[in-house]
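Please read through the structure below; I'll follow up with questions.
A single protein chain has been omitted from the complex, and every remaining protein chain is retained in its original position.
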Amino acid sequence: MPTVIIDGIEYEVEQGRNMLEAVLDNGLDLPYFCWHPAMGSVGACRLCAVRLYRDESDTQGKIAMACMTPANDGTRISIQDPEATEFRRCVVEWLMTNHPHDCPVCDEGGHCHLQDMTTMCGQTYRRFRFKKRTYTNQYLGPFLTHEMNRCIQCYRCVRFYRDLAGGRDFNVFGSRNRIYFGRQRDGVLESEFSGNLAEVCPTGVFTDKTSARHYTRKWDLRTAPSVCIHCGLGCNTIPGSRYNKMRRIEGRFNGDVNGYFLCDRGRYGYEFSYDTIRSENAIDDAQNALKEAKGVVGIGSPRASLESNYALQKLVGVEHFSAGLSEFEQEAAEQYLSVFKSGTAQMLSLAEVELADVVVVLGIDPTGEAPMLDFAIRQAMRKAPMEVARKLNIPDWDANAVINALNGAKGKLYIAAPWSIKLQEIATEAINVTPANVAVFARDISRGAVDGLASGISTELAKAKKPLVVTGISAGADTILAASELAGSIPGCGLFVTAPEANTLGVAMLGGQSIRQAVDTIESGQADTLIVLENDLARRMSSPAFASLVENVKNMIVLDCIETQTTRAATTILPVATFFNSDGAFVNNESRAQRYYAVDPPVEDIPAAWSRIRDLGDFTWAGYEDILRELAADRPEFAGTLEAAPFADWRSTANRKIARETHRSSGRTSKDANRTMREPQPPDDAQTPLAFSMEGDQNPPASSAVIPRFWWPGWNSNAASNKYQKEVGAELHGGNPGVRLLTASGSEPEADRDKASVSYPQPAGESKEIWLIPRPYIFGSEELSRRGIAIGELIPPPEAAIHPQSAQKLGLTDGGTAELDFDGQTISLPIRVEESVAVGVIVVPMGFPETYGVTSPTVARVK
Amino acid sequence: MTKGACRRDFMLTVEECAEIKEELIHSPTPRAACVDALKVVQRHRGWIDDEALGDVAELLGMSSAELDGVATFYNLIFRQPVGEHVILVCDSISCWLVGSESVLSALERRLGIKAGETTADGKFTLLLTVCLGHCDIAPVMMLDGEIIGNLTQEKIDDALKRALSSPVDAENVGEDE
Partner (left out) sequence: MIRVLTRNISRAPGAVWIDAYEANGGYDALKKAVSMAPDDVIKIVKDSRLRGRGGAGFPTGLKWSSVLPLEGSARPRYIACNFDEMEPGTFKDRFLVDGDPHQLVEGMIIAGWSCRADMGYIFIRDEYKITRQILKRAIAEAENKGLLGENILDSGWSYRIFVHASAGRYMAGEETGLINALEGRPAMPRSKPPYPGTSGLWGKPTVVNNVETLSCIPHIVQHGAEWFASLGKAKDAGTKIYGISGNVSRPGCWELPMGSTLHELLDLAGGMRDGFKFRAALPGGASTMFMDALQLDIPLDYDALKDAALMLGTGTAIIVDDRACPVGLLANLAMFYARESCGWCTPCREGLPWVEKLLRAIDDGDGRAGDIELLLDLIKNIGPNTYCALAAGASFPIESGIKMFKSDFEEHIAQGKCPYR
């Protein structure tokens, strides 16, 4: 480890850091703008100036940018040097010549990096006596507000958007002091990661537009550590609320999962919480129904917490419990679990995906299904040729020098999917084939095809330093098996398998029947009562099957927070707390158990689902933790869930709970002044080590899993996260949250070849038959987020896409209507004929009301 | 040239497309030809409007945001309409020392416009520019690509008259050959 000298004191730093990182790694302060831990240095803002000395004997030194200075052994700088200090103040003063003095009306105020740095640099007095520059702003879509006058030209936005996220519709225009960051013309930003602009922008140019509808300062937000509920990756989030209403979501750093960033579905999906059901408390009806029931079946849910699902399993018994997955998903999930346990391939975390150099994507669409995986693959492809720069002695953090040296070189990305997925724009090669042929293709690669693309890929995989195969539960059991065989056949090859929903893997691990089997139990008369936990069955079975179920079931008790086809068909509805009003655990796609905490207490008489279930049965659980403890005792593979985060009795080193509100939280007594003049007692939280009030510890908790916000003296913005990390940009103090539940046992993966036919019902070769495939869209396919106001604006109109060749064969024309018969139901959609779809398939949006019933690849007849 | 054959829906003319493709042939990367491609359009139209920018971007495989980032950086790419004749008056130090300010006011008086404006009849646009590299014949201006130095009142009048009577020499304004 190199030793550097900062203001005369020696510090150790990791190899390969720059001096700004060295300073921050050691807990010292040095202001900066353009550097970002995930984006490296470019030396543009000049704020991190220090005095750099050649050696011990050099008393003169020179001003240098810490972020552009390698932290070599013996590097000697002074932060406190008067000239450097004065220069840093000047930099802020220069920026302030044009920055508006509009903090009171600026959405960034209070968590603004520019405010922090201005204070840190001691810039207080304005010497500039001329007019400020002004710009016009742009409409950038429903997610972000654009206020260019506040720009300090740090270039972070364009670097994130273009260099990291791969977006091409956003840039920097003009020159000198008229530099402009935006789009060529007004319009919706195309990148799925645009919301991160609000976080990387150190001032108020890009702010969260959804939050502006009901704006709240950071210090007035009630926040809690949480996990994203909108896909299976389990990105860590910090939701913020005020007056019991969700205001915004920001990323919560987790070095093993999402790092600093979130996708736009994860950031803006929270607006579903405005659209929840309220109804009479019908718990008595439900209890009576259960008393009279001749057999009860319980259907769990991949979007419900582990403890709610387990509670339901306990209530109805394992044999009558369904995980709530469609048959296709259930089978694929089981296949995935068996592959995981077998240890055939090394299962990677999302963060590890970024280290891969050759990636093969099989049968899934990361951008639509698990968007941060798209982002991770982009980072992998960007960093893969880094060796070229290293050979030229360019450090990894020297961002623009790296880009210039690599000259557009990328890692190798191969894709086989039924339609052109967005990642194809950076792919080395891609083929679009039917789902069954994706698996065939994977086997061609692993079994050493003699020529063609498959053979090329197998050569590249063999040469790779960090090869990786990516697939997902939505690709089907057979593709998962084929993918694992492929990964297993290549030494050191990683495997990454996506799960469609936040807790798909959790429920799959709990085990149980598929929905189909559960329904059979009812239809065969073995049971007459159904309890559905936070699950819209209409999305997971064909419409006739759903209708028949509704008809055959005597009592259908539905627990949910949103109105769905299923709640509409229920005989009894038990409203339950939303995700943001309950605590729990999810198991993400790599079997990482992560705990999330309620931002707000449950609203009056709407408790968390698990407690509803407790009330339906004969249980003594005091809280959700009791359920988790019981689960862990019952099923040892869930033991890690207990370690994933501290329990309710945990206290900070100061022996206090963690405050969800800041001690600057204003207006506690006035919040309810329209109703009462008494200062109400803050809501109690017996369930967790956090308090719903400002009472409690404000310091960073020793356990990284209960960080409710990043905040540090002098660092009000999210950049405060650097104080929570061992090395800036790396692991959190106390380790990154989450515990991986599954380990490889070395058993053979169960491979039931016959199942392949179940996964992929082959068209019978009849001329009117075609594969019907649901395609996940980032906006519109996921059940909860599609209810959001902002996301709702971006849901594409539903269409059926088909290759010209297939269209011709079936007599379909562009702009016409496709009537598709499958599983006894018919859907009709406008047709779009395009080359980007595999021959022999017709692709429709997944999870749209127009496509309910299309739960997995199936065979349809064209009318 | 497979990518971006001159498409029917392009607002670029066939000539413009052909000339841009010619630039592409000699260019190591399509992006490296982007300034030349913009100059092709400017030679034909005097300036680059949004539609033309979009077409050029398409021909080069760039996004319009990428291309506009380049177009708006450089002084001699015009993203706003200009008159038939463009006058660039040097306002840098050597010209200033020998009277560029009076050259400018003479031009402003003659044309009835201020620097940065275009005459109402669309004939002339008057712009200020940095050092034209002809300080030995300061004060200097450039009219339709032609350098005119040692400017006096008569020389200015003469140049304006000549411009009005002769059509713009596209060769001179833009690329050679």
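We just call them A and B in the order they show up, numbering each chain from 1.
Definition applied: a contact is a pair of C-beta atoms (placed from the backbone, for glycine too) under 8 Å apart; a residue touches a chain by one contact, two chains touch by 3 or more.
Because the structure is a prediction, the values reported are computed rather than measured.
Within the full complex, the residue among B:75, B:102, B:152 or B:166 touching the omitted chain is B:75.
Contact with the chain that does not appear here is found for just one residue of A:74, A:174, A:295 or A:682, A:174. Among the residues A:264, A:327, A:398 or A:661, only A:398 touches the chain that is left out of the figure. Summary of contacts with the chain left out: across A:101, A:127 or A:291, the touching residue is A:127.
Interface residues of chain B with the unshown chain, by the touch rule above, are 26, 28-29, 31-36, 38-39, 69-70, 73-77, 91-94, 96-98, 129-138, 142, 145, 147, 172, 175-176. Residue positions on chain A in contact with the hidden chain: 42-47, 49, 62-63, 68, 86-87, 90-91, 94-95, 97-98, 127-128, 130, 152-153, 155, 172, 174-179, 388-389, 392-394, 398, 400-401, 404-407, in rising order.
One rule holds in what follows: only the chains that are shown with their structure count from here on.
Work out the mean CA point of chain A and of chain B, and you get 49 Å between them. Looking at the complex, you find that chain A touches chain B at residues 168-175, 180, 183-185. By the touch criterion given at the top, residues 50, 53, 63-66, 68-69, 72-73 of chain B touch chain A in their complex.
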